[in-house]
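Complex shown without one protein chain; remaining protein chains in place.
Note that the chains take the letters A, B and C in the order they are written out, and that residue 1 is the start of every chain.
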C-alpha cells in the first residue's frame, strides 16, 4: 500500500456522470494505463442506540475496500480507528441492539481500476442508495509510503489527466502524518471525508430542489 | 500484467454462525507435568507450544438487559501478532444429551488500536487477567492448559498474582452450528484424560 | 700525487707490456702466415710434412712464449687506480694534449646531460604512471619487482576487516543504516536502509560487490522461513529501474586495488536516492516521465535525471 490521494472530480459541463467517467478512462488509457479489474469501497454508518452516559454519540463508520479484501475498517470521524478481519461485520450484527445500522446512509463507490507503472488509479462512481452522486478518483503511488516524499509527484501525475481538476494537496493530513508511513486506513479516511462531502452536497442540492 | 484474480470472500460477511464446543476442568499444579505428558502423547505430532496472553474483559451496558461482554486478548510472547477480540454468546439451553457446552462465538482479529477503539464505542473494561500455559492440538480440537493470574496494577503485566493453585484445562472446538458430532469426539478425548483431569460441561451461569 | 707517482713507476712496465703485445701479435701473424703458405716444395712428401710441422711447432712455441711474457708484465702493470670519479676516463684530464682536443670537457658535459636525462626520465615515468595515462594495471612502468607489494589479494580479506570497513562507511551516512549479515558462509550481505525510501541488499564477495537489489521501503525483505531474500526483485517498476542503475554503478565504480573506496563511492552514490521521489529531473524539470520519477543519478555529480533524459 502506498501513498493515496482521493478526490472528487466534478461532472463535466453538459455531460452525465457516466460520460465523464468514460472520458477519464479514455485519458488514462491514452496515458498508458492498463485496466486491471474493478474496485469498490463501501461505507456503512452505525448509530449508538442508547448511550449509558447520555451524551451525543458519534457515528461509527464501517468500511470495506476491495483492495484489502480480508479487512474491515471501523472509523470514528477524527477519532480512533480499527482494522480487523471480516468477522467484525458479524460482531456488528451481534451488537445490533447497541449499534443501529443506518441503511439509508450506505455510500459506496464502484468503478474501474487502472494500473500505470507504480500508480494505481481508481475512477469510481459514488452511489448513495443506488443513485450516482458523483465521481471519485483515487490515485495511489504504490512505491512510496511517506506522503511528504511524493506529494509533488502525485500532484504532477494527477494534473496530467485531471488538468485543472487536480486537487490541492495534502488534503487532510497533519504534519506528523505526512512523515509517517501510511497504513490501510488512510485511503479509507479520505473516502470517508469525500463521502461526507458528497452527502452534504446531496442535502444542499436536495433542499434546493425542494 | 494480468489482473490478480479476486477470489476472496464477499466484502461483507465473515464466518457465519460459528459455535464453540467447550469442556472445562482443572488440575492441581502438582499433577500438571503428568497431564502435559499425557497430552503430548495424545495430541498431534507437534511440539507443544507455550503461550502467555493478556486478556481484558469489556462491558457495554445498555439501558436494558444484560451488558454486552467482549473479550480482548493479546499475546505477550508475540507482541506483533494481532489482538483477538471475542464475543461469546449465552450457552445453548436444552438438549441435555450433548456432551459439551455449546455457545455462539465470534472471533475477530484486530489491530492494536483495539482498546482505544472499544473505549470510543462505549465499552468499559471490567477486569483483566493474564493467562500462561500450554496449548495443544488434536485435529480440530484445541486443548489449552493455562494458569490464570490476577493483574495487581492495571496494565502492568510484570506484577501478577496466581488466582489459584491449579491450572485451568479447556477442551474446545470451533464448528459451524449443528455439527454436534464433534462433541462425541470431545467426550472420548476427555475420557482419555481421566483420571488426571475430569473435563466437564460447566455452565458459567450456575457459577454466578 | 701518489697516483701520479704510481703511474710514473708503472710506465716502464706499460711500455714493456706494449712491446710484448707487439711481439705476440707478430708471432701470431707468423703462425697464420706459415699456415697460409702451406707446405714448401720439397722432394719427398714426408720431408714436406716434416718441415711444415717443425715450422708450425716453432711458431706456436714463440706465441706461447710471448703470451707468457705478456702475462708476466700485466701483473707488473697492476690495476689502474679507482679513486677517480670518472674512472679510467678521468685519466683523460692528464692528457697533455688537452688543449688541442676538448675531449675531457666534452665528456664531462655528456655525463652531466646523461644524469639530467635519467632524473627527468624518472620524474616523467612517475608522472606517467599516474592514473590518467595508465593503460593497464598490470605491467606499466612499475617494475616486476615491485608488483607483489601492491596488495596480496583483495579477494581474501579477513571478515573482521570487512566488518570494520562497512561499519566505518555506515557511520559516514547518518540517514543510511547498514546491517551486515553472513547467511552464506563468509561472504557478507548488506542490508542498506535508506531513510524511508528504499532498502538495498548488497551481496559482497570479500569487499567486492557482487550484486545488488533495491526494493521499496515497505517491501518484504524476508522469505517465509525468515531468511533474507536476496534474489527476488522489487514489485515496483521504480525500484526495478533503480536496481538496474545500481548494477550499472557497480560496473562503473571499479578499482580493484582499492575495494573499500569502491564500496564507499557506491554507498555515496546510493545515498543520493534519499530524495528519489522529491527531486525533479535536472534536464526536463519534471517529476515523472513514463510514470517513473528521475531514477538515474549521475555517477560524479549525483544529479537526478530520468533514464531517458540523462544523455
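What we mean here is this: a contact is a pair of C-beta atoms (placed from the backbone, for glycine too) under 8 Å apart; a residue touches a chain by one contact, two chains touch by 3 or more.
One rule holds in what follows: contacts and distances are computed from a predicted model.
Peer 1: From the names "ER membrane protein complex subunit 6", "Exosome complex component RRP45", "Mediator of RNA polymerase II transcription subunit 17" or "EKC/KEOPS complex subunit Bud32p", which one matches the UniProt record for the unseen chain?
Peer 2: "Mediator of RNA polymerase II transcription subunit 17"
Peer 1: Going by the stated contact criterion, tell me the shown chains that border the hidden chain.
Peer 2: A, B, C
Peer 1: Taking the entire complex into account, which one of A:86, A:145 or A:166 touches the absent chain?
Peer 2: A:86
Peer 1: With respect to the chain omitted from the figure, which of B:35, B:70, B:109 or B:182 is a touching residue?
Peer 2: Missing-chain contact among the listed residues: B:109.
Peer 1: Which of C:199, C:215, C:245 or C:271 sits in contact with the chain that's absent?
Peer 2: Going through C:199, C:215, C:245 or C:271 one by one, C:245 is the residue touching the chain not shown.
Peer 1: Mind listing the subunit A residues that contact the chain we can't see here?
Peer 2: Residues touching the hidden chain, for subunit A, are 1, 66-73, 83-87, 183-185.
Peer 1: Can you name the residues of subunit B that touch the chain not displayed here?
Peer 2: With respect to the unshown chain, the touching residues of subunit B are 4-8, 44-46, 49, 51, 53-55, 71, 73-75, 77-78, 81-84, 86, 107, 109-111, 131, 133, 135, 137, 140, 142, 144, 146, 174.
Peer 1: On subunit C, where is the contact patch with the chain that was removed from view?
Peer 2: That gives, for subunit C, the contact residues 131-140, 184, 187, 203, 205, 210-211, 230-231, 235, 244-245, 247-248, 250-252, 254, 296, 307, 310.
Note that in this section only the chains that are shown with their structure count from here on.
Peer 1: List the centre-to-centre spacing of subunit A and subunit B in whole Å, with centres computed as mean CA coordinates.
Peer 2: 36
Peer 1: Roughly how far is subunit A from subunit C, going centre to centre by Cα mean, in whole Å?
Peer 2: 69
Peer 1: Find every residue in subunit C that makes contact with two or more other chains and list them.
Peer 2: Expected reply: no residues.
Peer 1: Subunit B: which residues touch two or more other chains?
Peer 2: none
Peer 1: For subunit A, which residues are in contact with subunit B within the complex?
Peer 2: Interface residues on subunit A, with respect to subunit B: 34-37, 40, 42, 48-53, 57-58, 60, 64, 66, 69-70, 72, 74, 76, 79-91, 94-95, 97-99, 113, 115.
Peer 1: Quick check on the complex: what are the subunit A residues that touch subunit C?
Peer 2: Per the touch definition, subunit A meets subunit C at residues 1, 32, 116-119, 141-146, 149-150, 152-153, 156-157, 160, 181.
Peer 1: Can you tell me which positions in subunit C touch subunit A when the two form their complex?
Peer 2: That would be residues 196-197, 216-218, 235-239, 275-278, 280, 286-288, 290-293 of subunit C.
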